[in-house]
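Here the complex is missing a single protein chain, while all its other protein chains stay put.
Chain lettering (A and B) follows the sequence in which the chains are written, and residue indices restart at 1 in each chain.
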Amino acid sequence: MLHGYGASLLEGLAVTLGVALASLAVACALGLAGAAAKLSRRPLLAGAAGVYTTLIRGVPDLVLMLLVFYGGQVFVNHLAQGFGSDGYVDIDPFIAGVLTIGFIFGAYLTETFRGAFLAVSAGQREAGLAFGMSRWQVLRRITAPQMLRHALPSLSNNWLVLVKSTAIVSLIGLNDMMQKAQQAAGTTREPFVFYAAAALLYLLITSVSELGFGWLDRRSARHLVRPRS
Amino acid sequence: MNFDAIAQNLPLYAAGALTTLKLLVIALAAGLVAAVPLAVLRSRPQRLAHGPVWLFTYAVRGTPLLVQLFLIYYGLAQFAVVRESVFWPWLSSPWFCACLAFAINTCAYTTEIVAGAIRNTPHGEIEAARALGLSAAQVMRRIVLPSAARRAIPSYGNEVILMLHGTSLASVVTLLDLTGVARDVNSRFYIPFEAFITAGALYLAITLALVGLFHAAERRWLAHLAPRR
Partner (left out) sequence: MKLSSARRLLLALALTTAAAAPALAADWSKLRIGVEGAYPPFSEVGPDGKLKGFDIDIAYALCTQMKAQCTLVQQDFDGMIPALQARKFDAIIASMSITPERQQSVNFSDKYYSTPARLVAKSGSKLQTTPEGLKGRKIGVQRSTIHDRYATDMFKGAEIVRYTKQDEVFLDLAAGRIDATLVDSVAADVGFLKTPAGKGFGFVGPTYTDVKYFGIGAGVAIRKSDTDLQAKFNEALKAIRANGTYKKIEAKYFDFDVYGDALSK
């Protein structure tokens, strides 16, 4: 039924997952940094973070990706030339995709982590400091674990949106699941079959993710009494 | 940076922005109109009522918009029975296909947003309505839906912005929206930075205008929930 392109689709699935997970890592790093900036007392940092989140949420993923892929290479080359090297650092579609998606979702996760941080009651932090813990110890042992619990619902939502956004990376030529489906569709002239197969695979990813996050959610809130729903 | 070519092509960009807005309005209107009855069904306790709607929103929200667009535009055209049907004049048009895909997508998300708002109606309002002798249909029409509409404004505003970003995918099925214009300009003059930054700036302007609109709506219709001054 898939004319032998089934294995190729599964390879694409692996690439898609790779892009999604790598982007998540970048996005989490940027999100934490952004949240820290927004919560800091320095207006310059908070302002810069504000500009970051506004810009990202104001421009479509596709446009940003095209900008990073085509424009970014030129920019990096100039930079590399400035350092005196030959003037080429490869930005292949994988890196362009991961950087763009990571950058975009870093903005959304900034809001997630900021909200989660604020949700941890200040009393916990005060108690930690009263015990003589340093600010870093309070952050590491008290605030951060609780913050993760509050961040979970929003994190899971953003993860789902992120996974779906990876489909756009196919438009800059990355050999992910969408690109493989397109190639197969173009050669066999049966687009419906392959796009439907791709849709089912995405549905599989989102379903498994929802189950996974549901489990994480229940586990992290084990100590709480949840109202019977 | 050479913005001369951009300046020459500004009318093209303006036409692209207009196309983007047209796509957005049509998709949102169609999606919203369909979403309200679906949301009512979705919020009912009976399996037969909320089941099919849940399946619809699950499938549409679990797959990328790009896949949905390709399925409708390229996928359906694969079948001779579709090409010879009475629907073909519609389905052969990229405009119709794009609007259909966008409308279905926003309908699913809006259904969930409105259903959630309906479910969150304060029970006291419903009790009062029943006590006054209103029928179930009247309760829904006069009390629950207007109340839910207000509650849904922040989430719906978010959805509108996301749909604006979604319309950039219309360029993938040959439509000359803002992103499509930027890609054509880039392919003619080889100026990726300038072409995509201009598109990005225009998207940002539209986004900020929409955000302002929704803030005004919130101030007016959710004034009762605002912090007291």
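Methods note: a contact is a pair of C-beta atoms (placed from the backbone, for glycine too) under 8 Å apart; a residue touches a chain by one contact, two chains touch by 3 or more.
Just so it is clear, the model here is predicted, and its values are computed rather than measured.
Colleague: Among A:Q73, A:T143 or A:S156, choose the residue that contacts the chain missing from this document, as touch is defined above.
Modeller: Reading the full complex, the residue touching the unseen chain is A:Q73.
Colleague: Just name the one of B:R83, B:R119 or B:R219 that touches the chain not displayed here.
Modeller: B:R83
Colleague: At which residues does chain B meet the chain that is not included here?
Modeller: 74, 77-78, 83, 88, 92-94, 172, 174, 183-184, 186-188, 190, 192
Colleague: Just checking the interface: what residues of chain A touch the absent partner chain?
Modeller: 3-5, 7-8, 11, 69-70, 73-74, 77, 79-80, 83-92, 171-173, 175, 180, 182-187, 189, 191
In the analysis below, only the chains that are shown with their structure count from here on.
Colleague: Mind checking the centre-to-centre distance between chain A and chain B? Centres are C-alpha means, answer in whole Å.
Modeller: The separation of the two C-alpha centroids amounts to 22 Å.
Colleague: Write out the stretch or stretches of chain A touching chain B in their complex.
Modeller: 55, 57-64, 66-67, 70-71, 74-75, 160, 164-168, 170-171, 178, 181-182, 185, 189-193, 195-196, 198-199, 202-203, 206-207
Colleague: Within the complex, which stretch of chain B touches chain A?
Modeller: Listed in rising order, the residues are 59, 61-68, 70-71, 74-79, 161, 164-169, 171-172, 179, 182-183, 186, 192-193, 196-197, 199-200, 203-204, 207-208.
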